[in-house]
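Our next item is chain A:
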Amino acid sequence: MHVKEGEVCTLLGRNGAGKTTTLRCIAGARPPDVRDGRIRFRDDDITAAPTEDISSMGIGLVPEERRIFPNLSVEENLHLADVARNWSNSVRRSVTMGEGGMTTEEVYEEFPRLEERADQRAGTLSGGEQQMLAIARALKQHTDLLMLDEPYEGLAPQIIRSVESAIQRIADSGKTILLVEQNAVAAMNIADRAYVLDQGEVVFAGGAEELRADEETREQYLGV
Partner candidate 1 sequence: MADEVGTSTEQGFGDEGLYERWLAIKDNELTVAVITIVAVAIFPWLFADAPFLGDFLQGYRGLASLILIWGIFAIGFDLLLGYTGLLSFGHAAFWGGGAYVAGIFSAEVSGLPLLVVLAGTVFAVLFAWVLGFLSLRRGGIYFSILTLAFAQMLYYMAAAPLSSFTNGENGFTSVNVEPLFGAIDLGAHVFWPASILLGEMLYVFIAAFFVLAVMGAYRILNSPYGIVLNAIRENEQRAEFVGLNVWRYKLMAFIISGAFAGVAGSLFTIHGNYVPLQSLYWTESGEIVIITVLGGAGSLFGPILGAGLYLYVANVVSGFGTIGTLWHLILGIIFVGVIWLFPRGIWGIVSDVRDLIGDRMGGDR
Partner candidate 2 sequence: MSLFADLLGVFLNGLQAGAIYILVAMGLSIILGTLKFVNFAHGALYLIGAYAGLLIANEVRLSNGLLQQYGYETVGLDLGFLAALILVPVFVFVIGLLMERYLARAFYDRPDIDQILVTFGLAIIAQEAFRVLFGGQSINFARPGWARGPVMLPAIGNFPRWRLAVIAITAVLVLLVYLLVEYTDFGLIVRAGTRDPEMVELLGIKLTRPYIVMFAIGAALAGVAGVVGAPLENVNPSIGMETLVPAFLVVVIGGVGSIRGAVVGGVLVGMVYAILVGAPLASIPVIGGAISWSAWSQVGIYALAALILLLRPEGLFGSEEVS
Partner candidate 3 sequence: TQDGNGGGNGGGNGGGDGEDYPSLGNFPIEGDTATFGFNVPTSGPYSSEGEDELRAYKLAVKHLNNGGGWVDDFGDLSGDGVLGYEIDFVEGDTATDADTARESASRMVQRDNVIMFSGGSSSATAIAQQGLAQSQKVLFMCCLTHSNDTTGKDCVRYSFREMFNAYMTGQALAPVVTGEYGDDLSFYQLYADYSWGQTQQESMKQFFEEAGWSQVDSVATPLGESDYQSYLSEAANSGAEALFLNHYGLDGANSLQQAIEAGLDQNMEIVMPLYNRPMAQAAGGAIEGIFGTIAWDSQIDNEPSNSFTQFFGDEYNGRVPSGPAQLAYAQTLQYAAAAERAGTFYPPEVIRQLEDYEYDNIGMGQETMRKCDHQAQRDIPVVRGLPESEQGQGQFFELVNVTSRDDVGYACDEGPAAECELGEYGDE
C-alpha cells in the first residue's frame, strides 16, 4: 500500500477490518507488533521509529474517538500542539521539526466555533466540536501527511458537511490525506484513490472511480 504526495487516499472496510490498526502502525503507536513488512515515509524507514519522532517528521493522526484532552481547555489543547513542535525530546535529537502548520488564529478562522469556546474545558464540548478540535490540533502541527480515522463518527449531518469541507480545503492546500472510513460513499466523495481492507488484507486497490464501478467489491466488502 502506498500514498502519493498531495493526494487524498481512503482506506475502507468493515468494522474490525484492520483500518485503525494500519493507521496506528504508521503513527508508531504500539508498533512492536509489526511482524512483517516495512513502513517508509519519503524514503525513510519509520517502521521502528518512536512515536514522537514519527510525529515530528510530519505525520499527524486524528485518531478514533477524537482523543482530545478533556481536562484541558480548548485553547490549551491547541497550544499543546505548538508546545509539541518546540519541545525537544532528547538531548541529541535525530529528528528536527520543520515549520509549524497553521497558527491558532488561522485555525480559529477555519473553525470559528472553537474560538467561541476557547476557554471551555474540552471534555464538555459536543461531539462535533470535539472532532473539530481534534482536526484543528492536527492542522496546527507540521503535518505533510494527515491521517483521519473515521472523522465523521457520531457527527450530525451538517457538521459532517463542515468537517468534510475543511478536509477538502486542507487537501487543496497541498497536504496529503489518508482517510479511514466505514462509510464508503462519504469517503469516496473526496478521495482520489481507495483501498479496501478485509480481515487485515487489502482486497481492492485503485482509483475512486474504479471502486465506484466495481459492484462486486462494494457488495461483498462494504455492504453497499
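The candidate set was assembled so that all candidates are chains of the complex that A comes from, given by their letters.
Rule of thumb we're sticking to: contacts are C-beta pairs under 8 Å (C-beta built on N, C-alpha and C of every residue); 3 or more make two chains touch, one makes a residue touch a chain; residues count from 1.
What you see is a predicted model, and the numbers here were worked out from it, not measured in a lab.
Engineer: Hey, among 1, 2 or 3, which one's touching chain A in this complex?
Structural biologist: Selected candidate: 2.
Engineer: Along chain A, where are the residues that touch candidate 2 in the complex?
Structural biologist: These residues of chain A touch candidate 2: 27, 29, 50-53, 55-56, 61, 63, 67, 69-72, 76, 79-81, 83-87, 89-90, 97, 137, 141.
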